[in-house]
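A single protein chain has been removed from this complex, and every other one stays in its place.
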Amino acid sequence: MSETQNLTLVQAVRDALYTEMQLDEEVIVLGQDVGKNGGVFRATEGLFEEFGGDRVVDTPLAESGIVGCAVGMAAMGMRPVPEIQFSGFMYPSYDQIVSHMARFRARSRGRFTLPMTLRAPYGGGIRAPEHHSESKEAFYVHEAGLKVVMPSTPYDTKGLLISAIRDPDPVIFLEPKLIYRAFRGEVPEEDYTVPIGEAVTRREGEDVTVFTYGAMARPTLEAAESLTEEGIDAEVVDLRTVSPLDREAIVDAFKRTGRAVVVHEAPKTGGLAGEITAIIQEEALLYQEAPVTRVTGFDVPYPLYALEDYYLPSVTRIEEGIREAVEF
Amino acid sequence: MSETQNLTLVQAVRDALYTEMQLDEEVIVLGQDVGKNGGVFRATEGLFEEFGGDRVVDTPLAESGIVGCAVGMAAMGMRPVPEIQFSGFMYPSYDQIVSHMARFRARSRGRFTLPMTLRAPYGGGIRAPEHHSESKEAFYVHEAGLKVVMPSTPYDTKGLLISAIRDPDPVIFLEPKLIYRAFRGEVPEEDYTVPIGEAVTRREGEDVTVFTYGAMARPTLEAAESLTEEGIDAEVVDLRTVSPLDREAIVDAFKRTGRAVVVHEAPKTGGLAGEITAIIQEEALLYQEAPVTRVTGFDVPYPLYALEDYYLPSVTRIEEGIREAVEF
Amino acid sequence: MGLGLFGYEPEGATVNVFERPYDDPVRVLDEHGAVVGDVPDLEESDLLAVYRYMRIARHFDGRAVSLQRQGRMGTYPPLSGQEAAQVGSAYALGADDWIVPSYREHAAALVRGIPLTQTLLYWMGHEDGNRAPEDVNVLPVAVPIASQVPHAMGAAWASKLRDEDAVVCCYFGDGATSEGDFHEGVNFAGVFDTPNVFFCNNNQWAISVPRERQTRSETLAQKAEAYGIDGVQVDGMDPLAVYAVTKAAVEKARDPDPDRPRPTLIEAVQYRFGAHTTADDPTVYRDDDEVETWRRKDPIPRLESYLRTEGILDDGRVASIESDVEAQVAAAIDEAESMVRPEPRELFEHAYAALPTELERQFEALEALREKHGDAAFLEE
Partner (left out) sequence: MGLGLFGYEPEGATVNVFERPYDDPVRVLDEHGAVVGDVPDLEESDLLAVYRYMRIARHFDGRAVSLQRQGRMGTYPPLSGQEAAQVGSAYALGADDWIVPSYREHAAALVRGIPLTQTLLYWMGHEDGNRAPEDVNVLPVAVPIASQVPHAMGAAWASKLRDEDAVVCCYFGDGATSEGDFHEGVNFAGVFDTPNVFFCNNNQWAISVPRERQTRSETLAQKAEAYGIDGVQVDGMDPLAVYAVTKAAVEKARDPDPDRPRPTLIEAVQYRFGAHTTADDPTVYRDDDEVETWRRKDPIPRLESYLRTEGILDDGRVASIESDVEAQVAAAIDEAESMVRPEPRELFEHAYAALPTELERQFEALEALREKHGDAAFLEE
């Protein structure tokens, strides 16, 4: 067995970048404040010193420029890893993401591929200013040609980010900033991959299946644990990749219990919980013993921090959702 | 009864604009080629001559600028009606749409409201170049603060567009360009409104409820008619507004048949069919006799026109979807 | 008009503030407060008001940073060093004019009528902080960089179309000039000749990215060339120069000369003394030396020294202003901290003019949960 380190999630991001930059000269990191400053969350700390200003590049303040130039570099065969400082600032680059990043391969019938990985921290709960707490993965899941990854542990983060960088297709890698430093986990020093597109069961259970991903995995597991006291045995499936969804895993896990809850912090309407519900009922309606419960953010703009605790799914809200599915 | 005219859908758009511009000086139309040229689809024909260059304004080629300056005008109390030439070119203005247009009221606690209406033709089937056939309403439905309207008849188009222009909140008005000139309908000459947020039953039926909107309403009705030959009696509900969804109408209509099909041309994953399915099963699971069938575009980039007929839901595909729901 | 060398002189004087080389910033006071240019025509009371606003801003800034340190406020973006640019420009506007700020314009907002309490509330995470009082012409804080530039253009366009007099002044940073929205908004202003002042607070840094990394153009003022509008650089740490230049730009916007564009791009050269926000550590990316050099240009002692020379200020008045300012800021903090946490209903309240049924239901579900479990059910962790 190889050596491991005890890393936080954000350190695992950095470790993945470091690992791939060592192994492949075509990997470069670019974005706002990723260089000398090491990233506003320190996700690129030390990379500038290690790899120099040609491979770890502070760019002007222009998201469409960042994503667009990465598209051009990737079309030439490089593996750029642009960072957008917060996922709430990806919108100025939305045209580059959906019109180009997603479609370059299809448009050129495979002549040009885009092995690029767009990283951004997402999600709420850190008492941040407006626009710094967005969780709008659904905006990218609806666009074919993209893969969208949302890890929840340091181990997965490194393995999935390496997979993303090596992937021949463009990947959006959304990092749960709420848990960037919330805990540590064992992370191999060597390079390894976790496959994109595979969900994982975090907790086995008999009564109900709870689907979640990213920062919501922890409160969901906590809720599942605490409900054992009430005799409820909940299974927790961490999707890890939200596009393409691991339909097989979703359907199989659901069939075992016949009851499901989906937990995400994104707003309810048009969020992934709806899509997952649709998948379940289109493939396993006859197994369904209760409506799929959606425990999600509300359909309102993400609030300033005085009210954010009411907005985000809390352990109690998740528990209620699970009870609802079980008691139906 | 007032006089009526026999108008195409695009003429109804023009008529609504004309009507409101006559009634309210604060209504102005702006966008690319909306002035002298009368719009690339002639939706603003003659308005420039009628109201002059200060109220019907050709802008530079910059979508974010168009939406962004309309936000500023609307914050001052004007009622701008910006046009984006094709919905596939709304993406450069995505940040203005989701970060500002949707949130100005909430951000300013109601001090500033945005009575603006963003119009764009959407959808496929007209043999257009790349990016000219998008149907990505889901991108806007997931953002609170916006209303999203997608009419399917000339009468509704005029009434809904007038409602949108008068609405105190920002409305995205997506026009089914496939049927801009496909047929005519009686449209009152006077001003009248059709309420935003209300679905309408286009065809009553006993066996299955088919939900659709916009350009897909016609082939859906055609499929429903033709299935009577097979003894299938399908109800067709035209949602008209996709945000906020008319949940009551959806649930009520579903309960009557216990079977549902959703038809839209947007890609399947993350599309509105998933959301509607989730609503149905969360409110009416016990009525559900079959999985909700999704008849939608595929999860691929919209193709160039040689293949677009395979992409779009056709009458045959819709019929198959309805049969599937009925025969389950 | 009486602004002399720096003034906008519609009568067609040949020397005009808008016809300087872009890299020759307008100056009135040097670093020691000595007069090196034409002093704008301001009453003593106005000069004192400018001084006083700058002192409030500086003191407020220090208090806000320590509130954040003590966990009494969230992330906060300090403005120390930038008082002259904000106060000098905002003070040059007329009563009906508007400002369209980014997130750092607390001092400009104060001059225009936003109470300090609201600025505090905003950074304490209360939405109410972003609601300008009805009669205050300030758009809400815009966090996405440069995204407010098109709004400012649209607001000015509304003023023009309605034949009103209002001029709209838009604030943004050096980093903002790299964004597409800066380009699109200013270009629209050129085309539609709107009454706009685009006021760029070039504080040399966009978080850790230096001005030279934003753009290769030698000045930011020269970007005006791309839009066919006027561009001018000003010493942004000289409140009187900022006032004079802004005043000229506002007057030109309001009473246009047929031969000149109404919009102006002003590059106010300045420095942020502190961190980008309380979440930032500037020592990682910039040298103390650089900070020291710029501190010598501090706008406050500069104006103070001028006012002392002019006999407008003395030790006694300075001390009394100082204690007034402290009391005013302390009172605002007390008021803000006495505000109760907003009710959860506020989450939903302003999403739409009338709440859609589904949102009403979501709110009811939230209330039912609160009923059952109490607030602790949400506030855990």
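Here the chain labels run A, B and C in written order, and each chain numbers its own residues starting at 1.
As a working rule, contacts are C-beta pairs under 8 Å (C-beta built on N, C-alpha and C of every residue); 3 or more make two chains touch, one makes a residue touch a chain.
This is a predicted model, so every value here is computed, not measured.
A.B. asks: Among the chains present, which touch the one that was left out?
C.D. replies: A, B, C
A.B. asks: For the chain left out of this view, which of B:4, B:37 or B:228 touches it?
C.D. replies: B:37
A.B. asks: Out of B:13, B:62, B:81 or B:237, which is the one that touches the chain we can't see?
C.D. replies: In the complete complex, the chain left out is touched by residue B:62.
A.B. asks: Suppose we count only contacts with the excluded chain; which residues of subunit A make the list?
C.D. replies: 28, 54, 57, 59-60, 62, 64-65, 67-78, 80, 92, 95-96, 99-100, 104-113, 144-145, 147, 167-169, 197, 244-245, 247-248
A.B. asks: Identify the residues of subunit C touching the omitted chain, counting contacts across the whole complex.
C.D. replies: 178-184, 187, 190-191, 193, 213-218, 222-223, 225-229, 261
A.B. asks: Could you pull out which residues of subunit B are in touch with the chain that's been left out?
C.D. replies: Contacting residues on subunit B, toward the hidden partner: 32-33, 35-38, 40, 58-65, 88-89, 91-92, 125, 127-132, 268-269, 298-301, 303-311, 314-317, 320.
Here is the rule we go by: only the chains that are shown with their structure count from here on.
A.B. asks: How big is the gap, in whole Å, between where the Cα atoms of subunit B centre and where those of subunit C centre?
C.D. replies: Chain centres of subunit B and subunit C, defined by C-alpha means, are spaced 40 Å apart.
A.B. asks: What is the distance, in whole Å, between the centres of subunit A and subunit B, each centre taken as the mean of its C-alpha atoms?
C.D. replies: Once rounded, the distance between the two centres reads 31 Å.
A.B. asks: Subunit A to subunit C: how many Å between their CA centres?
C.D. replies: Each chain reduced to its C-alpha mean, subunit A and subunit C end up 36 Å apart.
A.B. asks: What residues in subunit C touch two or more of the other chains?
C.D. replies: In subunit C, the residues touching two or more other chains are 127, 130, 141, 144, 147, 180-181, 351, 358-359.
A.B. asks: Could you tell me which residues belong to subunit A and also touch two or more other chains?
C.D. replies: 64, 88, 91-92, 130-131, 269, 298-301
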